[in-house]
Each structure stands twice: as C-alpha cells, then as structure tokens.
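Shown here: the complex without one of its protein chains, the others still in place.
Labels A, B and C are assigned to the chains in the order they are written; within every chain, residues are numbered from 1.
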Amino acid sequence: MKKKLKMAVIGGGSSYTPELIEGFINRYDEMPVEQVYLVDIEEGREKLEIVGALAKRMVEKAGVPIEVILTFDRREAIKDADFVITQLRVGLLEARGRDEHIPLRYNAIGQETTGAGGFAKAMRTIPVILDICKDIEELSPDAMLLNFTNPAGIITETVLKHTNVKSIGLCNLPIGIRMQMAKLCDTDLDNVFIEMIGINHLNWTTKIVVDGIDVTKEVLSKASEAKGLTMKNIPDFGWDKEFLQALGALPCSYHRYFYMKDEMLAEQLESVKTKGTRAEVVKRVEEELFELYKDPNLAIKPPQLQERGGAYYSEAALNLVSSIYNNKGDIQTVNVQNNGIIPCLPDDVSVEVNCVIDSQGAHPIQLSTEITPQIRGLLQVVKAYEELTVQAGVTGDYDTAVQALTINPLVGSVNLAKSILDDVLAENKKYLPQFN
Amino acid sequence: MKKKLKMAVIGGGSSYTPELIEGFINRYDEMPVEQVYLVDIEEGREKLEIVGALAKRMVEKAGVPIEVILTFDRREAIKDADFVITQLRVGLLEARGRDEHIPLRYNAIGQETTGAGGFAKAMRTIPVILDICKDIEELSPDAMLLNFTNPAGIITETVLKHTNVKSIGLCNLPIGIRMQMAKLCDTDLDNVFIEMIGINHLNWTTKIVVDGIDVTKEVLSKASEAKGLTMKNIPDFGWDKEFLQALGALPCSYHRYFYMKDEMLAEQLESVKTKGTRAEVVKRVEEELFELYKDPNLAIKPPQLQERGGAYYSEAALNLVSSIYNNKGDIQTVNVQNNGIIPCLPDDVSVEVNCVIDSQGAHPIQLSTEITPQIRGLLQVVKAYEELTVQAGVTGDYDTAVQALTINPLVGSVNLAKSILDDVLAENKKYLPQFN
Amino acid sequence: MKKKLKMAVIGGGSSYTPELIEGFINRYDEMPVEQVYLVDIEEGREKLEIVGALAKRMVEKAGVPIEVILTFDRREAIKDADFVITQLRVGLLEARGRDEHIPLRYNAIGQETTGAGGFAKAMRTIPVILDICKDIEELSPDAMLLNFTNPAGIITETVLKHTNVKSIGLCNLPIGIRMQMAKLCDTDLDNVFIEMIGINHLNWTTKIVVDGIDVTKEVLSKASEAKGLTMKNIPDFGWDKEFLQALGALPCSYHRYFYMKDEMLAEQLESVKTKGTRAEVVKRVEEELFELYKDPNLAIKPPQLQERGGAYYSEAALNLVSSIYNNKGDIQTVNVQNNGIIPCLPDDVSVEVNCVIDSQGAHPIQLSTEITPQIRGLLQVVKAYEELTVQAGVTGDYDTAVQALTINPLVGSVNLAKSILDDVLAENKKYLPQFN
Partner (left out) sequence: MKKKLKMAVIGGGSSYTPELIEGFINRYDEMPVEQVYLVDIEEGREKLEIVGALAKRMVEKAGVPIEVILTFDRREAIKDADFVITQLRVGLLEARGRDEHIPLRYNAIGQETTGAGGFAKAMRTIPVILDICKDIEELSPDAMLLNFTNPAGIITETVLKHTNVKSIGLCNLPIGIRMQMAKLCDTDLDNVFIEMIGINHLNWTTKIVVDGIDVTKEVLSKASEAKGLTMKNIPDFGWDKEFLQALGALPCSYHRYFYMKDEMLAEQLESVKTKGTRAEVVKRVEEELFELYKDPNLAIKPPQLQERGGAYYSEAALNLVSSIYNNKGDIQTVNVQNNGIIPCLPDDVSVEVNCVIDSQGAHPIQLSTEITPQIRGLLQVVKAYEELTVQAGVTGDYDTAVQALTINPLVGSVNLAKSILDDVLAENKKYLPQFN
C-alpha cells in the first residue's frame, strides 16, 4: 500500500482553500491525503480560522479521514510534508492595490503580475519564498514545492536558481485556455490538446488539436470574434483577425497588456475612477466570500467562489499532485527549468510548457511548432526582465531593479522606471528587507 | 603587381561623395583605384553632375590617375567592379521627412533608422538593394558589396539572406565611438580598442581598452557627465550615472530612443514645431553644400561637409576596402552574418561586431565580455523586429509588417502599428512595388 | 466512428509476418485493420506465398474481418495506405552473410548493423527506401512510414533528410531492455520506466524507475553479473562491474562490439569456423520456420518464431500504430529527428529516445539525466559515421564511403576502410545502383 500524504498549504487562509479541500475530498481514493496543514501568519489569523473551520466541516460532511490542522508555525507544517503548496499573498490585497495604483500614476499599466505591478509583487514575495525554501531544505528535503504564488514564473525561477528545493510552478491559465478551446470547438476538455510556447502569463498557444486533428487555423479564424477567451480579471477585448493569423498562435489573456497597451491603459485609467482597481473589486468579492464561509451550516465549497477569478487552480494543483503520486505519465502545462526546451531562452530560466508528469517530476516535451520571430522577440525581452527581477529580488540591488523595469515593455524607459521604483520601495518598505 | 581597382558608387550624387573621393586620392598608393563610377538615377541628375564635376576637379588637382565616370547606367558601373558601394537614399530627403513625421502624428518616435521611420526606409530600400544584387550576381559575382545605406543592419541582413552577393554592412557609429573614447581619454585613436555587442544602431560598448589597459569602469563613470558622446543627429542628453554602472556598458547614441523614449519624443514634438524634423535641417545643409560644390574653383572636399553629420563614413569605408585589398588582418567593427558570435541571436541575422578584415572578408572575433540580461533582452526584441522587417520588405506582406512594428519597442501595439503602417504605405506608394 | 486502416507491409514475405498478423488480430478492437497488403519482390515469391497463406489462415481462424492481400505491385499496396511498414532485407540472408564475412577477412568486426557490415547493408537499403518514399510521396502523402529495416537509425535518418515522408524508425531493442529490467527487478513490464540516451543500436539506459522509484544504481550493480541481458544474436559476455559504475548507465547489447572489441572479434573468428556467421545460423532457423509455415493446419503464430531473435518487433510496431491511431499520448522509445533533444548531436540526425506518441506523431521528451563525456564521445563519433553513411548511400560517392568507414571505431583506418569497401562494392554490385 502506498504511503499516505501530508500536505502543507502556505497561505492556508486564502479564499481559494475550500477549492483545494474539495479536491482533496473528491480525489481521496486516488490520492489519500492524511493531513492538511493550513499555515498562515498572525495577521491572517481571522481568515485562517474562518476558512479552516469551513474546511473541517467539509471534510467531516464528506466522511473522509483527512485531518485538517490550522497552524501559525510554518516549520511544523513543512516538516516531513510530501507536498508544500504556496498560495500566499505578501501584504494582502492592500499591497496589490498599491501595485495597481503606482504605475497608473505615471501612465503605465498597473497590473498584479505583469509590468511594474508584478515586479513589486515579486519583490515582496521573493524573500518569503526563500525563507520557506530554507525550511523545506532543512525539514523536508524531498518534498515537492508547488508554487501558485504570482508572479508564478518569477517565483519558480527564484526557487530553481537559488535553492535546492524540488519545485514546479503552476497557474490556472493553461487549463483555462484548454477549457476555452473545448468550449469554442464544442467538445469535451479531454479531447483537446494544446501546445504552448512561453512563460507564465505570456504564453502563446501555437497548436490546438481536437480529437487528434490539428484545428489551429480554424480556431485562429474563429478566435478573433469569440467572446469569453479571457481570464476573469482582464477586459475581454477581441483580437484583430489579421493580427492573429499572422501571429500564427493564440495569445493569452495577459498579452493584451502588450499588444493593446494603449487601450488597456485607457481602460485602467477609466476603470480606476469608477470601480477602483482590480484589487478593490477582489477585496469586495473576498469579503462576501468570507461572510459566506462563516456560516456554520456551510459544509461545501460555495458556488460563488467560482466567480472569484481563480477557477481551476485547485484542479490544476491536484492534477499535478495526483500524477506525481500515481506516476501517471500524463501531460500538463507547468512551469519548470528550461534546459533547452525553448532554445531561444537561457537554460536556467523558468518556462511554461507541456510536460510529462510522473513520479520523477515534470519532463518537458519537445515543441512541435516553430518559434517565429514575432513570438521570440517579445518572449525574450520579457524573460530578460524576469531574470533581472529575480536578481533584484534576491540581492535587493536598486540598480538591477532599474535595469529590470527599463527593459520591461510596459515601462520601457529609465526615468519612468526610477520614478515607479522609488514609489514601490517607499510604499512596500516593511515587506522588502532585502532593500534595506 | 596587384590589380588596380574599379569602384562602383551607387548613389554617387550624394553630398558625401567628395569625402570618398578625397579618400581614394589620399590612399592611392596603398590602394590604386583606377576607375570610380558614380551612378545615380535620372531624378538625381543635377546633383550627380555637380558632385561629379567636383570629384573630377579634385582628382585632377591631386594629380592621381583615377578616372571618374558619371553614369545613369547602373549595370555599366557594376560590370566587373571590385567593390560596389551603396550610399543611396530611395525617395530622397522628402521621404525621410515623411518617415520622421508619420510616427509623430501618433505620438511615436519618428526617426530615420530606428522605430517606424526606419521601418519605412527599409521598405523603400529593400526592393532596390535586391535589384542591385541581381546585377552584381550577373555582372560581377566576385565583387564585394559595401553597404552604407540605412537601416544598414536590415539592408545587410536582406542581402545576406536573399542573395548570393558577398557583402559587408558598415556604419560610422563604431569608429565615431572609438573617436569619442579617444577624446574622453585624451589619447590617439590608434591607442583605443573597444568591444561592441549588438546590431547596427543598437550596440553596446562593453569594453574600452586604452594603451592595453582595460579602462571600462573609469570611462563609464566619466561618460554620464561627458558631453559630445553622441552623433550629430541625436540630442545630447546625458546618461543617468547609476544606470550606466548597472548596465555595465556604454549605450550608443540611438539607445536614447529606447532608454529615454518619453524625453526623446517630447524633444521631437517640440523640435518639429520650431525647426522641422531632422530631414528638413539636413535638407538646408545639403542645399548649402551643393552651392559650395558648384564653385568651379573648389577642388578639395570643403570643410563644411564635416558638419553634415556623416563624419568618418569615408574613413570607415576606405579602411575596409584597404584591409581587404591589402589582406591586412586588422580589426574593424562591421555588419556581418552572426553565425553564433552573439549566441543569443539566430545564426542567419546580421550583427555589428569586431572582425578581422583580410582578403577573405570579415571574420568575427569571439566576445570577451558577457551579454547581460539587460543587454540581451532589448537586443533580442529589436533583432526580431528586424527579421520581420526583412521578411515584410522582401514579401510585401502587410500582416508581417504589422507583426514587425508591433514588437518594435518604439511602437509596441497592434492598433498603433496598423495606423502608422497604413500611412507609410499610402505615402510611399511609388517606392513600394512589393506591396502593390 | 473512426476510419478503418489500410496497412502496407513491404517485405511481407518475412518470417516475422505471422507476429504482425497476430498483433493485428489481437488488437482488432482497439485498432480495426481492414486491409493488410503483404508486398514482396519476385525473388521472394515463394516465401510470400507461404507466409501469406498462413496469414490468411490465421485471420480466418480468428474470425476477424481483416483482408490479407498478397501482391508484387508495391504501388498498389502503398496507395492510400495509412501506415507503411518496411521489414525488407535487400539481398536476403545471402547478402547478410557477406556483410558478416567481408570484415572478418581483415580482422574487423563483421556484424549486420554495426561496423562495416551494417554499412554494407545501409548501402543496399538506401536506394530501395528512397524508391519506396517516392511512391509514398505520390500515392499516400499522409501515410506514416514505420521503418524496421536495419540499420534502422541510418535508414530513418535517410528518410528524414531526403524525403517528405512522415516516418518513425523502430527497433525491438528498447522494449527488450525494459523487459530485461522487469525480469531483473522481478516486476511487470508496465511498472518499468527507462530513460535512454542514444541512437539505434547504441543507446545507453541512464535511468531505470520501478514503481516510481529510481533504482538505477541498484540495477547497475546487479547488471554486471546478470545473465540474459543481451539480444539473442549477441554473445552474452558480462560487463565489468567497475566499468558499469563509472559509465553510470547500462550499455545495450551492441555496445559489446565497441567496449569489448577484441573479445568479440575473437569470438566471431572462432564462431565462424564452427557454426558459420550469424546469417548462416539464421538461415537454418528460417528454413525450419518456413517448413512449419507450410503446414496447412497451422493457423496461429508458431511458438518457434519467438526463438528467431526478433522478439517484440510486432509488439513494438503495434504499440506505435495503436498510440497514433488512438491518440494515446503514452511514451515509447523510437527513432526520430533530434532537433536538440540530444544537444550534443546535430539537429537533423536521427536519435532513439523516449517520445510521447499521439495522433500528431512522436514527440521527444527532455532528458532528465546527464550526458557524460564517456557516453558523449562514442555517441558522437558513431553518429558522425552514420551521417557520412547516409551521404554515401544517397550519392554513391566512393570517397565519402571511405570517410564514413575510417571514422567508425570498428574499422578506424584509411587503408582498412578501402580494403573492406572494395570488397563490399564488388560483392554487392547488383544492389548498389548509386555506385555504378
């Protein structure tokens, strides 16, 4: 009989937790989780207690022998864990709000994971993830770290470059695109295979196969008019038809910040006036969710969570855990070290590509589609930005941070980079020990 | 005794020609030019006749047996030529004016060689250079084509990818930077060695050696305050001191369009109101030059030409011709096929690097300095833009052109790319057969 | 309902055919074969008729609606085929006998697929495979060619480099090694995963995973003493224990020709005196098989075929067909174009690696083990030999053939290469149109 699993969920007080718990319950037979440690920091005590109580009610109602443990002692959670799942948010939604506001002051895109906003989030998260990895190296060196925390590509690259922890980064975007393709082609998810080239939040779907048939061209010609091909948090601007054809690939939702920079900026500037930034919207949603969670009669994941924006996170995470645990050898799109699978990027960076997942981890599959210059150029410059961001986040070097922001196409000039950076540093001071 | 040389100068009516002629005269002993064919098109008849008459007076006064032949028959000039030098400008300064104005309409940088302006110039020039190469392939297959015509990197790449002509692209920027370094370090040009990483009009000086000593750090700390470290046609904004240190290299003049985009755009918008675009300034300078050239008593290169902005073009060109003719094996910075010398760029693109020049052509030297992510990212995205530009220029494909402009950091979004492209195509119709 | 399949088996008169037929019968439900064309040449009429009659009896007895068609018209078989399977042997076993004898005359290894023997076989086979590919290009351009014909790596590389036919090369060696590992570890085949680095008949098993656990080290320490870790046709010399540990990988059977050249040569020289070469042994086996096949009461694959040496060929082939037909996405070890998956080999060569197999073909998986210098050096020199062999076989250039043999470690000097080559050419004259 195979070993039962201990899971450590860092950021356990997240509103997403019920989705994870639901997944553990539903998959108990294929993947017997014995213990789930929900860890959070003291500031998040209230949320952890609410969501933890719900989790316990869910498990009890389902009648599965999963033990849910709430703790503020990260080391206790990590010790001998089989998997460590990070879904933390350093600085809470307040910090996200600042990430969105600061760039907008300077007429630059303010977004949680791309551009200067994502940079700020990376700066706050890197010291914490490195700390977590030190604990894992000491207390559970064989554990697999599954990182959800955004910017997931940058955080995964940090772990791969600067620690000895085994880690895979994951995001709900790839599975979301497969689901959109299934819907667009009116078929089931299982019939849809996609090939992606790229990095987290900047990947191009270069091939779509449905029922064994390559339908990429047809999908590209449909996609420019289709609605709903975007993440919840990104305006659903359609793509220019000829542009898509010449691109030869389906961009992801986040590409709108690059390919439609002016329109997206205009939308953000307008939107911030009427409904606040995305952080403010999400905060209201979260408050409502936690109100629901408090209900002692609630013992299932409430359907409203679906609206939160992070759909399929749990699905993505548990697919991964199960394929590793069960040595499945199926294909999932995750964030791993490049090692030549995208030949135009350095070997040591993180990329988001199709991988065979088995007990030994994630094994990238050779791309079968060409990386055209139009894809390559943007991919390379954003990856170079990410490499500098990792370096700035680890060293706390101001000048490296300026270099990073300067070559990010959503910032793009030295003085603008410095202005934004100065605000970021000033307003996140307590979360940036490496810069002090 | 070695063979005497036949030179074909395409665009012979250029105001730069007296500099070339002066070079042929001064170097007659090391490099015996027997015939110089100055070729131009019918539209340029007046200028060719003026500058051709001056060239003849110069040769006569100098007492060297160089024959200057004026012609409108390009094939006659190319037949059996040893070197073909292209210094043409399709559409004359009027077209340059449009290249500078069109992007400005949309608040984008309007510049002759970078951004959308350079793109337009490439579209006009590519069909002409391909025609010239067909003539060379037929009439003088062993000739070496020395291409001065801007955007020199893109034009050289077009020749290398789409013809069998032996070609080297050259620019006065590298020699200009060496001269600036000599001035800054208060030494002679011959004592200064620089290493450059990059492509035409986007190269980083990563190493400066004076008298055998590596002085890169010292120069970088001086350079932010130094004046005069720019080309004549680019505002002399100083560099941010910390930025330079963290960049670890000296950017070239044209980098200001990327690193100081906002300031440069503001300057252009202001400048265009007061003195017109650079094309208009140059036009006035050229008119004055041609007035001087008409003087039948003038039989030397007038000193005012120095002010024109293309200083050292002739020096760069004749250094190259002489090193090939005399099998010198010295080092010059020119545009050649990459073939791995800049490992982060594709093999078949043009790059601007230090080469050993001998009878067999230009042989790139391995870089001794690291290509940091901050250099790499920008270099890669601009090169990808250039590759797409070559492709658009050769095929006349509208959608490829949109892709090219979209990933150019000086344009950067689909709708902006389309707006500018539509104007470029409409206003250059007669020069763009490939798009019709 | 999915399309039923037409299979064309070139070299249909082979003694292996009953195994294939058995496979088609057993897998009819997952992979409905409607027509099997067994094609052969006039010289092979008798064998085709015997084996064809057996095949028909097998199908009839099994009661599956598979039509078996015997033909000497290859084009009829290929037209609209879904899969073309090549298991031909140009020059029959007589030629193989010469391949084994000629090198031995000069004290060089005489073996069917490696060394000079394999070279001779390649020379005979390349013209035929190119002819077959011309037919496929014309008559069934979407067909997948599955090549069994040895030297399988060289023949697959020829097809990939010189035709437009979709092709995968396959061999029973990888599945054989997995089976040996299963036996050695006392587990089922399905529990065994292996990673291989290399090319056909020269691959190193660098990782063995049983039930999700990496057991490579344990297996390496057991393997030196184990018996039965070799192919039927290769003497079962044990491996040196320390050698295996330092190699860090399990060599394949054919590595004995390289790592134990002297002992293998001595064995061959001795063996040829007593029982003749392997061809002669096989010939006797085949004659016995055909005697069995003639029996009109025989309607199943006779168990004696198992002894023939090509065990699991059919298994390997039908696994591949089924995974493509059913879009399975499982992992098989096959011969495909490299494209960087083995970074120390050129992109355009064939390699034998783990691939995900689905409707789109075979997709190599990134290696998770290091290619050490001890593996790399031998792999590279043998692959260079193969590249030259492909070139010699296509062009019929004598001097290229000398280069190929000279760098093959089993030949290794110019004069020896020429002596052997001269005999090969003289004694295979009728099969080598490209050299005439």
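In this text, a contact is a pair of C-beta atoms (placed from the backbone, for glycine too) under 8 Å apart; a residue touches a chain by one contact, two chains touch by 3 or more.
Model, not experiment: these values are computed from the prediction.
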Shown chains touched by the chain that is not drawn here: B, C
Of C:247, C:318 or C:353, the residue in touch with the unshown chain: C:247
From B:107, B:164 or B:327, residue that would touch the chain that is not displayed: B:327
Contact partner of the left-out chain, one of C:226, C:281, C:384 or C:425: C:384
In subunit C, positions touching the absent partner: 240, 242-243, 245-247, 258-263, 344, 346, 373-374, 376-378, 380-385, 387-388, 391, 397-400, 402-404, 406-407, 409, 412-416, 418
Contact set of subunit B toward the excluded chain (per top definition): 193, 209, 211-214, 327, 329-331, 339-341, 343, 356, 358-361, 363-366, 368
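Operating definition for what follows: only the chains that are shown with their structure count from here on.
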Geometric centre distance via CA averages, subunit C-subunit B, whole Å: 56
Centroid distance [mean C-alpha coordinates] between subunit B and subunit A, Å: 45
Multi-chain contact residues (two or more partners), subunit B: none
